[in-house]
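Handing you a structure now.
All protein chains but one are shown at their positions in the complex.
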């Protein structure tokens, strides 16, 4: 199970980030991975859409109710935890891919590092992910992470982490 | 999504309860429902096994890691919440079927009533479910619940609740 | 730290239960205990009021915001967990005293047994507590619990549990 974390719908979300997320979702499904995410819009919807284009299985860990799921979620898990459901997204995954993002994604990145989950950061995707890639915190305290430049690299690294972990 | 709540493996779990859970799982799958449960042993394993016998989809909301899932879980969601994951099982479901059970099941029954989730109690399945069926609390404060005598009745009532809710 | 669990304000809450809760709060403070509870009305307010009458310290573990606290709470801890904050009330306590109550109290009783927290049930206080005292679940699966008939007995038992635990 591979998590994709990134921005929900918002004005500043670039088309290139959406396309990147969709491509990552597609590649995960092609290699037989289950996609898990926060189940809503923006990066999450794009990743789910990509995964479904290749017949993959998508799991959406939602804040409160099933209605919040985007149209490409197969298994909606309405946690009732509100925004705090981020910790479940990260915990449920074998590896976390983060791209773009704002505070919610930063929250998920910090949970991934706290829980010791392998983390793939997609450099150049904008938002908080690029902040983290350049940060002193990552340089000094980062563990089990890698930096990818493309969708293909991100998915390769994710599956490589899975293999090394299991 | 229909949740089944009941005892994990334990000495006192009767064969009749196991068979009842398996039959309920089978009937849920036959009618196209997704089975959600705590993902572990006992009643949960039996329900998943029944659902898979009919080609259904099973979701296990697990305490901490994927390793805890029984062999019939398709989608393991390792929450990291420990035993507190019960609240996610209940919240994720459209309706909750409870049978047999001890403190964990009583915890789920109380969450179902607190959250206002429709609740089907299988009378005669033993454990805390029979305690609740006879309780003053249910008589005075119970809302959106029904009592079933058989697996068939339980699943009929569950789907009836779903229809009336959505 | 001693938790008191019981009904929030509701039509069916009897004056005798309110008086019992106030007396328990008073006795806890007299013996130097910190009172912890859900911080709201009914049984919780009465217990806090009793504790403050003797100069005790009261901690309210609240669903979402500080505004929800009753007027006798010294330390409001707004968890943001909503009704799920029950598990924090129980976990934070050294021992749990339950009286009267409905589904929320049943939720706390089940958490106390699941977490292995010593539990004092006040018989005759009505609601779900009397259901649990008479239940098969308690008889067969109950651990570390005692049954009290009066406020004095309840507090004596609670402090006795604390002494044996620490």
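Some observations on this one:
First chain written, first letter: the chains are A, B and C, and each begins at residue 1.
Everything that follows uses one rule, which is that a residue touches a chain if its C-beta (ideal position, glycine included) is under 8 Å from a C-beta of that chain, and two chains touch if they have at least 3 such contacts.
These numbers come from a predicted model, not from an experiment.
The chain that is not drawn here is touched, among residues C:46, C:59, C:98 or C:119, by C:59.
Only one of the listed residues, C:88, C:109 or C:132, touches the absent chain: C:88. From the options C:30, C:53 or C:78, the residue with contact to the chain not on display is C:78.
Which of C:21, C:34 or C:120 touches the hidden chain is settled by the complete complex: it is C:34. Where chain C meets the missing chain, the touching residues are 1, 34, 36, 57, 59, 61, 64, 66, 75-81, 87-88, 90-92, 94, 115. Against the chain not displayed here, chain A makes contact via residues 12, 83-84, 87, 102-104, 106-107, 109-111, 113-115, 127-128, 130-131, 135-137, 140-141.
Definition applied: only the chains that are shown with their structure count from here on.
Fitting chain B to chain C on Cα positions gives a rotation angle of 180°, stated in steps of 5.
With each centre defined as the average position of its C-alpha atoms, the distance from chain A to chain B rounds to 30 Å. Computed centre separation for the pair chain B/chain C is 28 angstrom, with centres defined by C-alpha atoms. Between chain A and chain C, the centres computed from C-alpha atoms are 41 Å apart.
Those residues of chain C in touch with two or more other chains are numbered 84.
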